[in-house]
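Report on one structure; see the data block that follows.
FYI, not all chains are in this one, though none of them got moved.
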Amino acid sequence: MPQPELLETFPNPYPGRDYEIFMTTPEFTSLCPIGGIETDADELALLKGGAPDFATINITYVPDKVCLELKTLKLYLWSFRNDGIFYERVVNRILDDLSERAAPRWMRVVGDFNVRGGIKSIITAEYGVRA
Amino acid sequence: MPQPELLETFPNPYPGRDYEIFMTTPEFTSLCPIGGIETDADELALLKGGAPDFATINITYVPDKVCLELKTLKLYLWSFRNDGIFYERVVNRILDDLSERAAPRWMRVVGDFNVRGGIKSIITAEYGVRA
């Protein structure tokens, strides 16, 4: 299960200025809740678990009072590893968790998922309005 | 014949938020209804069928009540395989079928077709107005 309680923040050192922080990691992985577009039940029985999904996660935000601490952000993203969750939920859930913890002036989360069934998917969600 | 009845949807897990879903596949193929710019009648007689076209199809949309299910979207795109159809129809037809089934807040379909006669063609059509 995603563990938003892992997330830590530190005071924004330049709160008087609107500036942008972009972070990206190609190392996101979770499981598909129902086996996935490419995996049938026989396979899953052999493996005793869901089929893995892989994505690059991009996070952009304008900090307000606090900034997201990089080390615990890494731990938070790792916490999806053995969680069965759909693409649309992954991106919106990360946006909800990070924006609740950091209360940014604006935030965007993009999940760029690996090809499944010959189709690549990219989901983009935003919080607040870009100044 | 394209089979829009194959398309399935699932409830949008975050209907309260305008967010964007992008899907792309390089594996679209159909047939040309009249032999095609590079193929004459003698060739087609040998093969007993139309000349194949190849394209990458890009789909972007903002979901409303439902999202397009990826597995049946794949089957729907496969259903053009042995259908004779012009480029302009391919793109507008996919837009019509997907927007009818998913009733999105906005949708764009792009068909990026392989070179024929030394000329590459890209067709772009939209449904609704981007917020």
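Order of writing sets the chain letters: A and B. Residues in each chain are counted from 1.
The rule is simple: a contact is a pair of C-beta atoms (placed from the backbone, for glycine too) under 8 Å apart; a residue touches a chain by one contact, two chains touch by 3 or more.
Just so it is clear, the structure is predicted and the values come from calculations on it, not from any experiment.
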Copy number across the full structure, from 2 displayed chains: 10
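Rule of thumb we're sticking to: only the chains that are shown with their structure count from here on.
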Rotational angle, Cα trace of subunit A fitted to subunit B, multiple of 5°: 70
Chain centre separation in whole Å, for subunit B relative to subunit A (CA means): 29
Contacting residues of subunit A [partner subunit B, same complex]: 37, 86, 88-89, 91-92, 116-126
Residues on subunit B engaged by subunit A in the complex (per definition of touch): 12-14, 17, 19-27, 63, 67, 70-71, 73-74
